[in-house]
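Sharing a structure here in structure tokens format.
Left out: one protein chain. Kept in place: all the others.
Right, chain A next:
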Amino acid sequence: MKIQKAGYQGLYFPDLKVAVDAHHPDADYVFVSHAHADHMPRNRSSKAYASKATIDLMRHRGFKGEGHALDFGETVESDRFKAKIYPAGHILGSAMIYLESDKESLLYTGDFRTPPSPATEGFEAPDQVDILITEATFSLPIYRWKTNDELAEEVRSFASNTLAEHYTPVFLAYNLGKAQEIMHLVAPLDQTVMIHGAGYKMCPVYDENGINLGKYEAYDRETCEGNILICPSSAFSNGFASNVSKKRIAYCSGWASNESRRTQLTVDKLIALSDHLDFFELIDFCKQLSPKKVYITHTPNPAVVKHYLSKEKIDAGHIDIEMNEED
């Protein structure tokens, strides 16, 4: 099957006239894996197929095109292909896109995490595909995550210990996905969370989808002290909660596993909470689907992944798509 790059971060399959995560002028269908900015088509004329939550989140983030909401497992058919979306466990609404032609089957993972984030619809995948196009953000064996339970405990105890010492806990986390996962994890503490305005706007979609975000409000500079605070690192360096002197800061990201982030960001705690799967999970996932060919995208180290896949006798190639450092 022919694969071409499209837009910033997306792909186009000319045989199927399908684009994923990008607008393409010749595409009959555009599938969107999830609502992070780098995967969302920007074009007003785009007809986007995605999960209902993704369409809703895209609307909140200014998507003006035509949206077609799909249920997970629901089939879309054209004369060239059959398509289905699988829950990807990355953020709410995130989906892997499965395409099947007469000749072969293909899975485009978008961003994914397995075991899934607890603030998502879960994770599911087909048993087998011919072509696997997978992201590989954390593509080195230095990346192995703790279990979801251990991470939840780390997040909760950081918040409760900090509050117990009369300090204000601040989580540095991306506005969509990571922020809501942290809210979901600290909800049992029954403390008010104040979240940065841009993230706050996304929360109703989580509520509608039955994800418990606990007690939350939009960030208010005057009253934020003593609450659990969440904001992206960019907002933090621009004065978020700068009036609160007694605060402790936790940076939550897969990149937090690198010690150098501590001094780069001057934070008190690094929590390696990623919304991507780790290296070992990635290699296992590729093996499980026994594909004829794997294409790796969104990766800083394609050679390492190819090396490990070749040890498993899996043929692999690289599609050079810029990765988003924001994770």
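The rule we apply is simple: contacts are C-beta pairs under 8 Å (C-beta built on N, C-alpha and C of every residue); 3 or more make two chains touch, one makes a residue touch a chain; residues count from 1.
One rule holds in what follows: contacts and distances are computed from a predicted model.
Which choice in "Monosaccharide ABC transporter membrane protein (CUT2 family)", "Transport permease protein", "PTS EIIC type-2 domain-containing protein" or "DNA ligase" gives the name that UniProt lists for the one chain left out?
"DNA ligase"
Among A:T147, A:S245 or A:T263, exactly one should touch the missing chain; which is it?
For the chain that is not drawn, the touching residue is A:T263.
Name every residue on chain A in touch with the hidden partner chain.
These residues of chain A touch the chain that is not shown: 140-144, 255, 257-264, 266, 268-269, 279-280, 300-301, 303-304, 307.
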